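Of the protein chains in this complex, all but one are displayed in their positions.
Now for chain A:
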Amino acid sequence: MIPAQFDYVAPTTVEEALAALRQYGDDAKLLAGGQSLLPVLRMRLNAPEWIIDLGRIDSLRGVREDGDAIVIGAMTPHSVVGSDPLVAQHAALVTKAVAELADAQIRHRGTFGGALAHADPAGDLGGPVRALDAEFVIAGANGTRTVSADDFFVDLFETAISEDEILTEVRIPKHTGWGAHHEKMVRVAHQWPICAVAATARVEGGTIADIGIGLANMGNTPLRAGGVEEALRGQPATEDSVRAACARAAEGTSPPSDLNGSADYRNHVVQVMCRRAVMGALEGAGA
């Protein structure tokens, strides 16, 4: 199938794109890398009258260092993020998650900001950005505003980005020296996870000094395993303490039941995967 008819505009600056959004409003859809949107258009699940293509806005691409943060432009392709040395050094959890995201062709086209703005609860990046306390920079008519990862994800496919706004960049506080591990369970290769756990940890003298854990496909938004984090901070970096703490991985979750697994199954398997993810992160942190 092919998409329904639409009109197309490809602005070259964020200001032009915002003006186009104001002009076409509800009838418009922003196109980032298109790896989720184009299938949606082809299957006629959505039929916007206007497509505003952000692909010609050079300022939205690239990875840079800014003080204590790594800044990823919203239109940076996954393959660029996944091979970026700054990201690998300061946000290793992102590198690991991107390596398992979809397949090579999709990673060449799909973008970091596009995937996050799409806010698929089974997306690969929501868990990592929550675990890493990322911030989202959103541009609108009155300039930019910054939203925390905790506030960015509102509901199923819904974020804090308003109809007349555009996500421009994601700022990730440097987690230099933190270990990281992404544990993803899929039915077949290159698909969305049945459940995924993203963990990153800092170890000092055999003790878990700090830890962040994000969950995918365990509710309407990416979640944070706050109970496990709380139980592990200040604890010895041992399998016993991790095993005990990960019994809390399903606290506050509301996973879907579908052909790939029931909610009960997911609430069980998330504990197992959480233990593996945390153990992997601790190992990476030198524990």
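In this section, a residue touches a chain if its C-beta (ideal position, glycine included) is under 8 Å from a C-beta of that chain, and two chains touch if they have at least 3 such contacts; residues count from 1.
The rule is simple: contacts and distances are computed from a predicted model.
Trainee: Quick one: find the hidden chain's UniProt protein name among "TRAP transporter large permease protein", "Membrane protein", "Carbon-monoxide dehydrogenase small subunit" or "Peptide/nickel transport system substrate-binding protein".
Mentor: Matching the unshown chain against "TRAP transporter large permease protein", "Membrane protein", "Carbon-monoxide dehydrogenase small subunit" or "Peptide/nickel transport system substrate-binding protein" yields "Carbon-monoxide dehydrogenase small subunit".
Trainee: Sort through A:Asp27, A:Asp66, A:Asp103 or A:Asp258 and give me the one touching the missing partner chain.
Mentor: Going through A:Asp27, A:Asp66, A:Asp103 or A:Asp258 one by one, A:Asp103 is the residue touching the chain not shown.
Trainee: Residues of chain A in contact with the chain that isn't shown?
Mentor: Considering the whole complex, chain A reaches the absent chain at 1-8, 10, 31, 34-35, 38-39, 41-43, 51, 53, 55, 79, 102-106, 108-109, 189-190.
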